[in-house]
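For reference, the structure discussed in these notes is given below.
Of the protein chains in this complex, one is absent; all others appear in place.
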Amino acid sequence: MESPRIGRTVWAVAEGYIPSQGSGGGRALESHETVCLLNAGPREAHVDLTLFFADRDPAGPYRVTVAAQRTLHLRFNDLGDPEPVPRDRDYSSVIVSDEPIVVQHTRLDSRQSALALLSTVAYSQD
Amino acid sequence: MESPRIGRTVWAVAEGYIPSQGSGGGRALESHETVCLLNAGPREAHVDLTLFFADRDPAGPYRVTVAAQRTLHLRFNDLGDPEPVPRDRDYSSVIVSDEPIVVQHTRLDSRQSALALLSTVAYSQD
Amino acid sequence: MESPRIGRTVWAVAEGYIPSQGSGGGRALESHETVCLLNAGPREAHVDLTLFFADRDPAGPYRVTVAAQRTLHLRFNDLGDPEPVPRDRDYSSVIVSDEPIVVQHTRLDSRQSALALLSTVAYSQD
Partner (left out) sequence: MESPRIGRTVWAVAEGYIPSQGSGGGRALESHETVCLLNAGPREAHVDLTLFFADRDPAGPYRVTVAAQRTLHLRFNDLGDPEPVPRDRDYSSVIVSDEPIVVQHTRLDSRQSALALLSTVAYSQD
């Protein structure tokens, strides 16, 4: 079986919320949100993220590159350019790539004594 | 890259259940269900929600507006017009918009000593 | 806005596992798996569920009816005809309806001191 061309170029995640608090335990267990970006194809993907909020104009674009045949699990917590992502505030994200990619959204919430997880494949279209 | 037209106009969430109990901790940590509505487009979206139950006629429509380029994380707990959403009772929801939107459904369940989360992109069609 | 015809007629849930243990707390908090079946349409839906296992022939069909404009959150734990669903055993399910429906799959796992949840919209086609 030949490796197929996998994914789409436009993705959206309507959920988004980073709790400012966590139960400690270092980077692995701090409360965070991630978009996992899979580029299974043969060419580098240039990806623009835009964040949408309830009561202000969108932020971004945040620009990242995903190398050919690589995955990038990008934490929203780590974004800083053009501005950091506010904590304890609702947001959504739109992801546009110049190559087909696959996007999944995950949150780890460690505000309480045992962590909680959510995850879903994102909404996609071409 | 130009911002694409993102989303669909008809969405459905088959799961729905708001526990009446929670472990306290204020609004952020009370048991709740949310539909996240992302309107990434240039025009205001007028959205109708209808709730379906096991043993009675549907409730609604609940009417909300999502401004252009904004997100609305709407808690079912907060709905009141035309009627509140009953607790401890199974329901489903259908969301219809006059502009393309993206919908994701999340529950935070804090009945026990550590919260639990679930989330999924909703079912969509045009 | 007119109520649209919502859903599809063929659905599949590849995940399936009911833990035999739970932390108590009654029916609401026992470990369980559910398929939420939303029939937003104007006609009764006749739904057949078939369960697939790792090492034996499929079980079913299990037959349920979802009334027009109603939702049915069906626990796999409660299925008994033609046979109960085994605990602590991997399975998958296929759901076929004669009317369009929307299907979401949820598990509540209460084996440990705080419950965990997972949920996803099912795979669908026509």
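Each chain gets a letter, A, B and C, in the order it is written, and its residues are counted from 1.
Basically, a contact is a pair of C-beta atoms (placed from the backbone, for glycine too) under 8 Å apart; a residue touches a chain by one contact, two chains touch by 3 or more.
Quick caveat, the model's predicted, so the values are computed rather than measured.
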item	value
Touch with the omitted chain, as defined above, among C:32, C:70 or C:107	C:107
Residue touching the undisplayed chain, where the options are A:20, A:65 or A:113	A:113
In subunit A, positions touching the absent partner	1, 3-4, 6-7, 28-29, 34, 36-40, 69-73, 102-104, 106, 113-121, 124
Residue ranges of subunit C at the interface with the undisplayed chain	10, 12-17, 19, 48, 50, 52-55, 57-58, 88, 90-92, 94, 96, 98, 107, 109, 111-123, 125
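Basically, only the chains that are shown with their structure count from here on.
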item	value
Chain pair equivalent in interface to A-B, over half of contacts matched, among B-C or A-C	B-C
Cα-centroid distance, subunit A relative to subunit C, in whole angstrom	30
Residues of subunit A touching at least two other chains	113-114, 116, 120
